[in-house]
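In this view, the complex is presented without one of its protein chains, the others remaining in place.
Labels A and B are assigned to the chains in the order they are written; within every chain, residues are numbered from 1.
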Amino acid sequence: MRIGLEPRIERSAAVALLAPVVAVLLTLLAGAILFALLGHAPGAALYAFFISPIDSRYGLGELGVKAAPLVLIALGLAFGFRAGVWNIGAEGQFTLGAICGGGIALFLPDVGAPWLFPLMLLAGVLGGMLWAAIPALLKARFEVNEILTSLMLSYVALLLLSTLVHGPWKDPEGFGFPQSRLFPEAATAPLVLAGTRLHLGALVALLAVPVAWVVERRALGAFGARVAGLAPAAARYAGFRRPRVIWAAMLISGGLAGLAGVFEVAGPIGQLVPRISPGYGFTAIIVAFLGRLHPAGVLLAGLVVALSYIGAENAQIEAGLPQAVGGVFQGMLLFFLLGCEVFARYRLRVYPARRRA
Amino acid sequence: MSSKATRRHLLAGLGAGAALASPLRRLAAGERLKAGWVYVGPIGDHGWTYRHDVGRREVEAALGERVETTYVEKVAEGPDAERVLRQLAASGHAIIFATSFGFMNSVIRVAKQFPQVKFEHATGYKTAPNVAVYNARFHEGRTVIGTIAGHMTKSGIVGYVASFPIPEVVMGINAFMLAMRRVRPDAVAKVVWVNSWYDPGKEADAAKALIDQGADIITQHTDSAAPLQVAEERGAWAFGQASDMSRFAPRAHLTAIIDNWGPYYIQRVQAVLDGSWKSHAIWWGLREGMVKIGPYNPRLPEEVREAAERVRQGIIDGSIHPFAGPIRDQQGRLRVPEGKALADEEILRMDWYVEGVQT
Partner (left out) sequence: MDPLTAVLASIIAAATPLLLAAAGELVVERSGVLNLGVEGMMLTGAIAAFATATTSGNPHLGILAAALAGALLALLFGLLTLTLLANQVASGLALTIFGVGLSSLLGAGFVGVPGERLPRLDIPGLSAWPLVGPVLFRHDILVYLGLLLPPGLALFLRRTRAGRILRACGENADAAHALGHPVIRVRYLALLFGGATSGLAGAFLSLSYTPLWIEEMTAGRGWIALALVVFASWSPWRLLLGAWLFGGVTILELHAQGLGLVAVPAQVLSMLPYLATIAVLLVIARSGRLRAPACLGRPFHPPV
């Protein structure tokens, strides 16, 4: 007797919705066991992880603040991944967006108030696109693998930011610390929800979801990105040119990452500092895949992943759970989510014993 | 394994949504004051954060019946920090220690929203009625070890494994060099920046490179004991950073600069308990015991130890100033004439290097 997986003819919507729920339940169970084994009260820890971060208006705002860059970046990445273009350098594009947008705020503050912020956003998008253009060029012209180039450029971007805030862009009144001046009022992202830190970037991220969905349905058809990702040879025969797909995918994901970057420094941070991202560019990759590369999925996945990070912080404060345990728990949550998802695409079948020939 | 602080408490209405905490009320009998610490790195860095946590545990040991401590590790500077600070403030912590410069603006913002909560920001410069700033004169420690280095070096070259060119590191390098040159006027410091606070592999690589280039003394402003291990293996001398690291390099470890936050933390938490807490901006060093010099290696010659002790006592009683003139910079210009010394603000803004520093 064997147990095996059989592809479903049609994806079951019911299971697709049920699978994440089951995954979370399994995580709660496994987490409770883990916490108990380590001597922490499971109930308090789980509550601190999942419930208390979002049981207040401020908490929901924080969820948005944390999720916004993740969703924005992941939307762009999902587009690229569908097209078979592996942009692993979103972190670097995020950073370049922050540098370019921040640069506008620092050096062109005299531009009139209504124009400064949009100009910064534009600069951020262009900055991210510029950084993504390098791996795009290398791939489209020279067939150099974009995983490597985009990843290497991430490190370079971080070092570039460090060079700038330690040197030419350092705040002269900042006691020599590596930080830029604080951005002027007109250069800060407006808040959208009183009593929270929820800023325009979160709104933009939210709006980007249906926009991405529409774009994917219509323009994607023209670019054939979806087809191109699945079978480059077939796509070529169908008339979709691969270099165009590469450029589109990289520029879009780079631009979105750059936009997320400028929102982050113009919003919650308010200046340029050496560390502006706790790894959004890489976490967004997880978000993109958890969301099955679909805009609505990306939104949900972004919220879940953001919650897991905030929950880990909270659990340290409220339940005394060490940060390391939080990390293990996060990994487990992701494992269960990824593992349970298989049942949306496959069914469990029991096969009668087969005789060996 | 790790010590467990009793930091458990049940959540009361955190979700009130009110931005202002209720005025600090009298603690009920038996109820403990909550004190929180925000760390930028992991306690397992065995360096900066580790020493702050040692301080926190000293608070628990000294005031455990009346104080309950909380800590949050690996809080990234930026939006995450603000959220954590706010969470601590909103969940009833009476005093919060933020142990990294990068938390500064977040501390100020959250402090405005929670005027009844006391905030202490390490190494910052912005204060408020409920925000105090505290810092340690590590460079005084550098002056002492620089003196030792001057006596112990044969090649006259010291290898400095440095992290980032921030003021604290810069003034440390300068203080070290000035002290070393008072003993050995031709001494030179080669500085290598590893762009990280702790990356043992890279720190070891830097130390090896420096020794290969002739350094016979290694000192560092990075967290791990890796440079010491390299020194031990290669026959160089070295100094411990933030804590006594002699067990990593019994032969090579001459002494260490020790971050000693415990007494300050106990004092400040006690002040909240007494109601006598006031904002301040302090910069304490050897005299107040915030910076300590570790036990001297038994192999240190007697006269060197005496010289080091003279310098240490001199700093404590004020007769020796780490930045007393004449001081020339790398280009040879006289920055501080003989008879004068750098004032605190000038030290804090130091972005130039003294003669002999090669970077």
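One rule holds for everything that comes next: contacts are C-beta pairs under 8 Å (C-beta built on N, C-alpha and C of every residue); 3 or more make two chains touch, one makes a residue touch a chain.
These numbers were taken from a predicted model, which means no experiment stands behind them.
With the missing chain put back, one of A:L60, A:V111, A:A133 or A:L148 would touch it. Which one?
Hidden-chain contact among the options goes to A:L148.
Going by the contact rule already stated, which one of A:A41, A:V111, A:L130 or A:V156 would touch the omitted chain in the full complex?
Of these options, the touching residue for the absent chain is A:V156.
Going by the contact rule already stated, which one of B:A90, B:A111 or B:A206 would touch the omitted chain in the full complex?
Looking across B:A90, B:A111 or B:A206, the contact with the absent chain belongs to B:A206.
Which parts of chain B face the unshown chain closely enough to count as touching?
So the residues of chain B touching the unseen chain are 1-2, 42-46, 50, 159, 165, 190-196, 198-206, 208-210, 212-213, 223-226, 229, 243, 247-248, 358-359.
Which positions on chain A touch the chain that was left off?
Considering the whole complex, chain A reaches the absent chain at 4-7, 138, 142-145, 147-149, 151-153, 155-156, 159-160, 162-163, 166-167, 282, 285-286, 289-290, 322-332, 334-335, 338-339, 341-342, 345-346, 349, 351.
To be clear about the criterion, only the chains that are shown with their structure count from here on.
State, to the nearest whole Å, the distance from the C-alpha centre of chain A to the C-alpha centre of chain B.
Each chain reduced to its C-alpha mean, chain A and chain B end up 35 Å apart.
Touching residues of chain B toward chain A in the complex: what are they?
Touch list, chain B to chain A: 2, 4-11, 14-17, 19, 36, 42, 70-80, 82-84, 86-88, 91, 101-102, 105, 125, 164-167, 170, 195, 348-351.
Help me check something: in the complex, which residues belonging to chain A touch chain B?
For chain A paired with chain B, touching residues are 39, 41, 44, 47-48, 52, 55-59, 62, 65-66, 159, 162, 166, 175-178, 182, 195, 197, 264, 267-271, 273-276, 278, 309-310, 313-314, 316-320, 322-323.
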